[in-house]
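All protein chains of the complex are present and in place, except for one that has been dropped.
To keep things simple, chains are lettered A and B as they appear, and every chain counts its residues starting from 1.
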Amino acid sequence: MPASTMSFPKIDAFSFVGGEARYVDDLRPPALLHMAVVRSTRAHARIMHLDTAAAMGVPGVVRVLAGPEVATHLQPLPYSFGDPQLLGGRRRRFDALPVDEVRYVGEPIAVVAAENVRAALAGAAAVTAEYADLPAFLDARVFLDGQASGPPEELRSHVVAENRFSSGDAAAAFAAAEHQLRLSFSMQRSSAAPIEPRGYLASWDESTGRLTVHASHQQPFQLREQLAQVMGLAEEAVRIVVPRVGGAFGLKMTGPVEEPLVCLMSRLCQRPVKWIESRAECFLGGGREQYHDVRVAFDGSGRVQAIRDDLVVPIGAESPAPGWRQAFVSAATFPTAYDVPNVEIRSLVVATNEPPWHSIRGFGKEGPVLVMERVMDLVARQLGRDPADVRRTNLVPREAIPHRMPSGYLIDSGDFHAVLDEALALADYERLRVQVRTAGGPDLLEGVGMAFEVVPEGGGHAAGRLTAGVAPTAAAPESATVCIDASGHVQVLSGVTNPGGGNDTALALLAAAELGASRSMVTVVQGDTDRCPPGTGNASSRATSVGGAAVVLAAREVAGELRRSAAAMAGVPAEQVVLRDGAAHLPAGEEVSLAELCRGIVAEGRGSSLSATRSYQPKNLHPGGETDVYRYSYPYFSSGGYVARVAVDPRTGTVVLRGLTVVHDCGRVIDEVLVEGQLQGAMAMGVGLALLESWQADPYGALTTRSFKEYLVARAPELPSFTIGHHAVPTPNTLLGSKGAGESGVGGALAAVVNAVDDALSRAGAPPATTFPLDPPRVLALLAGGGEAP
Amino acid sequence: MTGPEQVAVRLVLNGERVSALVDSDATLVDALREDFDVTGVRIGCRNGDCGTCTALVDDRCVKTCLVLAGRASGSEVRTLEGLGTEESPSAIQQAFMECYSFQCGFCLPGMVFAAEELLDRTPDPTDAQIRDALSGNLCRCTGYQNFVRGVHRAAEIRRDGTSQT
Partner (left out) sequence: MSRCRVTFPGSPADAAAALLRIAEQGGRPLVIGGGTLAVPWLSQGLVAPTDVVDLGRLATDRIEESAETVRIGAMVSYQQLIESRVVAARLPLLQRMARGITGGIQIRNQATLGGAACAARPYSDAPGVLVALQVTMAVEGSTGRRNVPAQDFFVGPERPALSATEVLVDMAVPGSVLDRPSGYYKLKLGESSWPVVTAACLLPRGDDQQGCNLVLGGVGDVPLVVPVPQADPGELDRARVSRAVAERVEALPPDRLWGDVRADRDYRRRVAGEVAYRAVRRAVESREGAR
């Protein structure tokens, strides 16, 4: 078969390997200008003077914009994903550029447009600023003291939100506890770092008053709404087009100020303007950082009676982008997959003078997984029991699902015991457990670790009972249009977007299956707000489960019409027509090709194509017997059991990952290859978080991990091939029973690898690992008995 | 006339003779993209770390963000566009498509050319050799696993002397 007609796991595969795929930086309309951003060099300061004159003198520079001028053109930036109050957070005003005060090193203070990139950068370098420094708040750990009594008055101005969730009576449980543990954990700040950074190309058309923005983006409809608002335009006057995206992982959501600025620049210069982020700029953003002070009460069997976690989540400078919302999700996801009767979670979300959080794969759910999995291991260790048994003792049993968590999140489906046991079996855990104790020696410590991960997915991160004064939340729908034209060609237009994974392929597969067509007859259009029905883009692992459901509904409608037409032609009942292999099969064994059928329909004058648009909202289940009413929140939970095996070099602290196994439940699997691809990428990221990735700044708040040589992400030689199994428990909350597969893997891999390293270290007498990542200096410090390396 | 701040760059680019006057401080990746309309090299870091700017320059696998355009003048340059066609892809291209090796595809320039150079030197590589050869390229989507499978598959296709299954 020639390659061109082969069905590869990914549609349009050759456009990628042949170099034809177009990403945003590949677009070069005539008269294009390039924008560069001037950034603050201070963590917190008043801007005393900003001099742009020299920049205007740089050859090729066309325009320089600073805060005061921008303020005359742009409205304040609105919050993405709704009012902060939904999450108990405070509000503030955001301008695209600051007028008098900078809040972090790297904050944009001016933008420069020029004839080419090099001139724009030279122009930006020529802008000078004078500052008067203000006190910078860079270390949120001061909040850890005295959490119970609330933050001290002098620090209150940094508090963005306080999130508290509880169930049962933790105080009583601690008073009666047989065993207790107190542990603190520090999870480092990390960055999404897709290989393609952010980028936007704005083209203002004065004659039509329309703005077209090509953006490497995850949320075209949200971007349209926000740009319209900030620019003072009607939504119809803004078109967002998303070309190929070189990975996103949360980074490319709406909110960064470069979005309106590049548009304003285009409108003022009357020329298309492009901004492509540099790698160092891309590394400014971060997320995930959190500090936990955890107390656990448990009995001799390892059953956890109570858990109390005081956590502090520094979200960087406040921002309208959705990143900071992950702090809420972290607190609300406790105590993950475990059935703990008494829970008390007290979370302080605090603003610092570091760059704002961006959303990042896992969306806050990986922190609680890490903490709970460390807790399970350390409970087991204290009792001298197998960590697998301690987990079995505490996992929410299948019969208890649906299970309401203290935050109000609802675990809709799953069979945690089966998933864990299958993962242990697939990894041959019993054998590994013996092996790591006998293998190795003074030159090599071996370890095996496990983790159980649950990931609330499908959108809707607020939580809780719907009581007086609590704003309700609603499920966001996804929609799709499916049409088939006179040649039998199927087009799917979807409101979900594709950041690079394979959801376009999955949508094509789903439409093809309903229509009895082959995948090659289907084209998928995504990310164009003029052409596609609205949707949420790419967020919360819902593209296939929710976006795909809309495609199925629309395709079913079209398929019904096709069946009815074929039935009418043959004079048989429509139920007897089967769509298969690109044709309608009639009871008598005859068949009519879809193309022929469509030609007939078109000839009858029923339009140039057959088309249907449908939207789909995931449900929220209400468990029987529950009297309280809850807010809408995440409709489904995927889960996974992970087993990692490592070898630690005790004399240098380096760690080699020998193997990583997962058994995963993402509900019904639409396409195994695609799901496994998602998992592999997420697990690689989790391994990186366990061992390598760490965002760092100097004592003045300036980023020191500015390139991939300081911010270390995993490369091919340091990863093994992962072993993946599936255990599907369909969710009742989506049409297809499928759940998510975009975020799973990060927290599970992270926790399993950390636990494996800790297993190895503990047998050499080291204190428990509590600060991450476990890079060689930290591992060596643990082995020296020190524990907390800086 | 080339002023002091521009250089004439002549290349044999994917088999075709091309030339342009290029800013003398422009790198080869900039010239290829801006002056010669190539999209099969991309910019992921401008720092030599990610490999998305990789091309073959005089038959050597090179990160073009590390070379000034003027230095490359006179060279033969091959980018993804110059490798195979949809009807007849190179063994690596074919194998990467078959094995779902890539997702967003941004990292492909480095992955494809590093794999090509590896198989030229080592027709039947081990996993470790493949991972070492790909080590100059970052991929944030895949965890590299399906690239490793893809290179094995490409070795097989090359051995069987056919790119068809």
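Operating definition for what follows: a contact is a pair of C-beta atoms (placed from the backbone, for glycine too) under 8 Å apart; a residue touches a chain by one contact, two chains touch by 3 or more.
Everything numeric in this text was worked out from a predicted model, so none of it was measured.
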{"item": "Omitted-chain contact residue, chosen from A:29, A:59 or A:587", "value": "A:59"}
{"item": "Full-complex contact with the absent chain, from B:14, B:39 or B:54", "value": "B:54"}
{"item": "Listed residues B:32, B:80, B:95 or B:133, member touching the removed chain", "value": "B:133"}
{"item": "Which residue of B:11, B:38 or B:65 touches the chain not shown here", "value": "B:65"}
{"item": "Contact residue for the chain not shown (choose from A:94, A:221, A:275 or A:708)", "value": "A:708"}
{"item": "Sites on subunit B contacted by the missing partner chain, in the whole complex", "value": "4-7, 23-27, 30, 46-49, 51, 54, 60-63, 65-68, 70-71, 110, 114, 117-118, 133-138"}
{"item": "Missing-partner contacts on subunit A, residue numbers", "value": "59-60, 115-116, 118-119, 121-122, 125, 278, 280, 651-654, 691-692, 696, 704-705, 708-710, 712-718, 775-777, 780, 784, 790"}
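One rule holds for everything that comes next: only the chains that are shown with their structure count from here on.
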{"item": "Chain centre separation in whole Å, for subunit B relative to subunit A (CA means)", "value": "30"}
{"item": "Touching residues (chain side subunit A, partner subunit B) in the complex", "value": "1-4, 6, 8-10, 13-14, 16-23, 25-26, 28, 116-118, 193-197, 244-247, 249, 276, 278-279, 499-502, 673-674, 677, 680-681, 683-685, 707-709, 713-717, 719, 721-722"}
{"item": "Sites on subunit B touched by subunit A in the complex", "value": "23, 25-26, 30, 33-34, 38-40, 42-47, 49-50, 52, 79-81, 83-89, 92-94, 96-100, 102-109, 112, 127-128, 130-132, 134-135, 137-148, 163-165"}
